[in-house]
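One chain of protein is taken out of this complex; the other chains stay put.
Read from first to last, the chains carry the letters A and B; within each, the first residue is number 1.
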Amino acid sequence: MSDPDPLSVPPVAGPGPRRSRRARIRAELKRAPLSAWFGGLVILAYVVLAVFAPLIAPWGEATVAGQPHQAWGGDFLLGTDQLGRDVLSRLIYGARNTLGIAVLTTCLAFLTGGLLGILAALYGGWFDQICSRIVDVFMSIPSLIFALLFLSVFGSSIPNLIITLAALDATRVFRLARAAAGTVVVLDYIQIARVRGESLLWLIRREILPNILSPMIVEFGLRFCFVFLSIAALSFLGVGIQPPTADWGSMVRENAALISYGNITALLPAAAIALLTVAVNFVIDWYVYRTSGMRDER
Amino acid sequence: MNAENTDLRVRGAPLLQIRDLRIEGFSDDRWHPIVRGIDLELHRGEVLGLIGESGAGKSTLGLVAMGYAKPGCRITGGSVTFDGQDLLAMKEDERRLLRGARIAYVAQSASASFNPAHRLLDQTIETAVTHGLLGRKQASLRAIGMFEKLRLPGAGAIGLRFPHQVSGGQLQRAMTAMAMECRPDLIIFDEPTTALDVTTQVEVLASMREVVREFNTAAIYISHDLAVVAQMADRIMVLRHGKTVEEAPARRMLAEPAEDYTRSLWSVRALAQPERSDTEICLKIDNLVTGYGKSAKVIDDISIELQRGRTLAIVGESGSGKSTLAQVISGMLPAWSGKMTFEGRPLPSGFRSRPRDLLRRIQMIYQSPDTALNPRHSVAETIGRPLEFYLGLKGAAKQRRIKELLDMIEMGSGYLDRLPGELSGGQKQRICIARALAAKPELVICDEVTSALDQLVQSGILKLLSSLQAELGISYLFITHDIATVRAIADHVVVMNQGKVVEQGPKSVVLEPPHQPYTDLLLSSVPEMDPDWLTRVLKSRRATPDAAS
Partner (left out) sequence: MNDATTPAGAGANAAPASARNLRPLLRTGLQRLALGFVTLFIVSIIIFLSIEALPGDFAQSMLGRSAAADTVEAYRLMLGLDRPVFERYLSWAAGAVQGDFGMSLTSRPGSIRAVNDMIGPRLYNTFFLAAMTALIAVPLAVLLGILTALYRGSWFDRLINGSTLMAISVPEFFIAYILCYIVISKDMFAFGQLAQILPQWANDGIIWLLSFVPKLPTLAVINESTSFGERVWKLILPALTLTLVITAHMMRMTRAVLINVLASSYVEMARLKGLSKTRVVLCHALPNAWAPIATVIAFNLAYLIVGVVVVEVVFVYPGIGQLMVDAVRTRDIPVVQACTLIFAATYIILNLIADCVAIITNPRLLYPR
């Protein structure tokens, strides 16, 4: 708040010492609350599981290794499923499939939606109008319903799933990117860069993108959770990832009948989904608090 | 000490007494002191002016006089006594009964502080009715009476309106009426006229002063503008960095300020650019018409001339079209019709049809350095970009030139890797100037470049711009609403009102009488460093009622 432009200190005076970026990040991490640490560690664990699934899993993804519905313990730490496949191994492979598809979908949605959103904010006019109206229509229907419609027409396959969800998600990303970029493009420094004669690439990459990065990162986390949950829901409904590919949503469906016998095997993949989304949300919560909460909300 | 004691005995116990007050605010994960040990005393019927720059702690202090700490602030020491009661030791409910009833508040932005969902009258009488001080009917009658006193048009009906249906100046008066409704002992005015145009400000100030005097209400008047405070206050207190710099009766403060800092508060007014000889014409604009979209005409048939190495000031209130003019010249807004000539060649309308070298020769500096600098670009990147983009400088040559430019704006090379967020307002504006200079321009358009800055910083920037002009021979098109700034920097002046030129010519001609009626209204509305200024202006306006309309 205090203005270091006073009489006694002429503006020529050198600035004070400055902490390096790395030191600031380290200090930031040190102050992070337990929930954020927990979230970060969980995400890390999932990534490790997904990347090294074949090395970690005791059995193959679709190997029928034992009798159907074997109890916990022995060769099968978490028992076997209705076909006699190892539940633990399928859980580990499920991390790979479900996570991989969700990350891919989210990235695709951000590339298309984000770019179009920034362009719409920058150019305005008819380009913005057309994009926005199309997005309005797509957003006037819950995306799960639209996904169901498209999957019924084009059939359930992984590429179809990715393209459908990415397209539907891109509309949400478009909205956010357009709004975030919209508050930036009206600022004087964008005007200055434009009148200086800067190219479109420079405007997007150097002037706009760095300034909308933090809302976009938050949105990436939230959209990832949303996509992840949508894939799980679709697979659970039997129209998402198809067997024999291991996937948490369909694992819940396949083992759901066991719940009536007090068997919690079906709850494990559901818990795996829940744990990851909770972890991502914890990290986002902390990030939002760090980047905006302090200043905006007081 | 002795003198103070006698004073106390004569006038009785003070209405408000603040002792060694300390307040801290929370930002960047830490508590920072905002107010560091301030003493203050206010007697019944007395008006105290609190003045200081942004961040001096004056608004925080004003709210604490109501026993209210802003969210994110905490009171860490001292006492606040109102009419013998310790405000800080009270229960919240007891304080609540004082607020609005015995201590009232008038906020800076009336349009944000009136609830958009309720009618003005309902909001005005709310405190009186809910505290059970007056009946609804009685309260309404009293409010309407106060609207009349404050010269609100259609006083009987205006209370039925919603805030968005009323202009800014009228809202500010309605808020004063709301504060006066319970006939409080004390009113806190927090920069009540800062958001208004000068011509509006005069009337609002006059009506506020009138009611405060009539009801013998004590008041704390907070402002950054000493000339405004001088009209309102009996006594003035200058704050800086949360401490009292100087305190004295208003007249004495203006006549013989004791501290250097106090004197520096009107340093802009002390600057004066002597008029210089005529030179060739650099920029010529003929019959320019433009506006936004296709129908909203903002500028209507304007012709002006700017001489090389000289400064042309464009003066006007908000809505006069002066900033739009700057946008047309810089190419951000295309002209509908008219001709622009720059250094003897026609200047294409719209920046897209100008070659890069032409873009380089006309640079612009903006009002708010906060939004004019990309917060993610360091000082070196900001200044370096035009060097690279226009002049093709790279590597060591670029670095050398950046350092030269930093020296020119009187900042050292220690700032090279700073981000704008780490600089003060004045420093940011200097970086903007350096960025404009980096392009080696011939014409620099300065759009209200000093109006977002504190007085002291303003004079520094104006001096810098003057000396750069003398050194580099740049022409300035200087857009401002502040007459003092015009005196400080301009050679020629254009007065604009509602998209038209009212008067133009050399500074000595335009600023000295006889004036056009609008110029006269504008000039006479600018507060002067004279406690009798407001009285004088009002007297002359009432004598010739035509002047105001």
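Note that a contact is a pair of C-beta atoms (placed from the backbone, for glycine too) under 8 Å apart; a residue touches a chain by one contact, two chains touch by 3 or more.
Quantities reported herein were computed from a predicted structural model and do not represent experimental measurements.
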- Query: Which listed residue, B:195, B:254 or B:433, touches the chain dropped from view?
  - Reply: B:195
- Across A:32, A:83 or A:144, the one contacting the chain not displayed is A:144
- Item | Sole contact to the chain not displayed, among A:60, A:182, A:210 or A:238 | A:238
- Message: Among B:21, B:51, B:66 or B:250, exactly one should touch the missing chain; which is it?
- Response: B:66
- Absent-chain contact - pick from A:45, A:163 or A:274: A:274
- Message: For review purposes, identify every residue of chain B that touches the missing chain, sorted by number.
- Response: 63, 66, 68, 71, 96-101, 104-105, 107, 109, 112-118, 126-127, 130-131, 151, 153-154, 157-158, 160-162, 164-165, 167-170, 178, 195-197, 199-200, 203-204, 318-319, 548-549
- Note on the structure: Those residues of chain A that touch the unshown chain are 71-72, 136-137, 140-142, 144-146, 148-155, 225, 229, 232-233, 236-239, 249, 252, 256, 259-267, 270-271, 273-274, 277-278, 280-282, 285, 297-298
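Methods note: only the chains that are shown with their structure count from here on.
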- Message: Rounded to a whole Å, what is the gap between the Cα centroids of chain A and chain B?
- Response: 45
- Query: Along chain B, where are the residues that touch chain A in the complex?
  - Reply: 25-29, 32, 34, 53-55, 71-72, 240-241, 260-261, 264, 330-332, 351, 356, 359, 364, 366, 368, 371-377, 385-386, 389-390, 410-412, 414-415, 417-418, 422, 424-427, 430, 435, 454, 456-457, 460
- Task: Using the touch rule from the top, collect the residues of chain A that touch chain B in their complex.
- Result: 1-7, 10-15, 18, 31, 187-189, 191-198, 206-207, 210-211, 294-295, 298
